[in-house]
Each structure stands twice: as C-alpha cells, then as structure tokens.
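One structure below.
Every protein chain but one is kept in place in this view of the complex.
== chain A ==
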Amino acid sequence: MLQSRLSHSYLLQFIDFPIIDEERLYVFYGMLEQTKLERKRKEDTLLSIMLVQIALDTHDLISLDDVTNENDRKNRQLTVLAGDYFSSMYYQILSKWNDNEMIRTLSEAIQEINEAKMSFYQTDHRTVEPIFDNLKEIESILVRKVAEHYGLDNWKTFGMQYFYMNRLLLERKQGLIHSSSNLLQKIALTLLTVKESKLSSDQQASKAKIVLDSYVGHAKKEIDFLCQHYSELHRWFQNRLEYNWGIIGIKEEKLAEEG
C-alpha cells in the first residue's frame, strides 16, 4: 500500500524510489496494534505516519551544491516536489477519517523535527554532547508524539532509544564504508574548534569514530536496561535488535577496547 502511494511514474524517472525505513514501519505497526482502531483506519494511520517520515527524509536529500547538468537539475526539483507530495498525502488520508487530532499530532511533530534538524545543521556546538542530544531528538520526536497520542508510555521510552540507537549504528556503518558520515564530520569539526585543535585531520577523524563508538556503547546499555524493564517489548524487539547488532558486527568488548 505504501509502495503504491510512493510510485509516481514521472517522479521515479528522475529520483530514486524512496527508502522505506522498515524499523519504523515495524515499530509503528506494533504501536498501532495496541490501539482499538479498526483495521482500515490502523492501516491508513500507519501509512500517514510513514509518509510523514518519508517526506522529511526526502527533503534531507536536497544537496547544497550548484547543479551543473539538466538531469541533476530535474532531480533536485523533483526531490523538493516529491517531499511536498508525500507530505500532502498524509494530510489528505487523515482528513478522510476526520482525524483532526492525529493531523495536529503529526504537524506538531514535523515542526519539532525541523526545529531539531535546523539546530543540528546550523548550531556551532562547543562540545559533542549536544550534538548527540540533538540527533536523539531528530530520531525520536515522531515516535514520542505518536506514543503520547495513543498513551503508549512503554513504547515511547523504548522507541525513542531504539531509533536513536539505529541512527548511531547507521552513522557508524557509513563511517566504516565511506570513511565518514555527517555526524562524524560534525563531531570532528567540534573537536577541532574546541580542545583538540592540534590534531591532524586524520587524527580528528579517528577520534570522532572513538567518540561515536562510546555513544553507541552507552546507547546499547540503555537499550539493555530497557529490555530488562519492559520484557514484553523486549520480546517484540528481540529479533530486530539481534539483526541490527549482527549486521554491524559491534561487540561490546571491541567498543570498550577502542573507548
């Protein structure tokens, strides 16, 4: 259903098919299963939440560089419009259900996420801690708002930490594959402007990776702690956690060693 909504033939001539974040799909599905909504309404609400996330993610793809050829120009133009199109669909789907409250919840979430993204992008941090706080906000606002909307406190606590953890792992993976990531660059830049300015760029990059790993380790401890407290949710997430940890191949001992 989501795939068919995202399949606009002209858009797909120039932009990649949007990435559907399966982790979010899984978690939001689990959350909606806890509600008393009728089946079709659950499906449409899930669709709307995912469209919001995909619209936001799509707009993150807009590059800052000057475009030099017609194909890149079309790609940029249609990336802007694809995000707007997906966003307008969530609003229309929920309007059909007269779900004024959910429309409000999601529009508030979008505002907060853009505030957090602007802060991540435009603030010159003096230490690395606020960078991670900011990242956690970006990743967790949507799940927090939806959980609060349906009064699912356990899911809120768990979901917020889970998406933060996933983002850290993604950044780490990108760091391993491409030698860097947006987050690693931002950490390195912060280290440069604060107290590590005598480090070479290579040293900054490896220091940034060590800092990221320490936060991954800390986030994992948080998840482990939550798993003990919310055994029912732990069972729900167990396979996903194992899958995610396995694919990245991080071992706690390794993190301790590097940190």
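To be clear about the criterion, a residue touches a chain if its C-beta (ideal position, glycine included) is under 8 Å from a C-beta of that chain, and two chains touch if they have at least 3 such contacts; residues count from 1.
Note that in this section contacts and distances are computed from a predicted model.
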Identity of the absent chain, which is to be given by its UniProt protein name, from "Ring-1,2-phenylacetyl-CoA epoxidase subunit PaaC", "Heptaprenyl diphosphate synthase component 2", "Cytochrome c-type biogenesis protein CcsB" or "Molybdopterin-dependent oxidoreductase": "Heptaprenyl diphosphate synthase component 2"
Touch with the omitted chain, as defined above, among A:34, A:111, A:127 or A:179: A:111
Residue among A:8, A:173, A:207 or A:234 that touches the chain left out of view: A:8
Option touching the unshown chain, where A:119, A:154 or A:244 are the choices: A:119
Absent chain, residues of chain A that touch it: 8, 10-11, 55-56, 59-60, 62-64, 67, 73-74, 76-78, 80-81, 83-85, 87-89, 91-92, 94-96, 98, 100-101, 103-104, 107-108, 110-111, 114-115, 117-119, 121-123
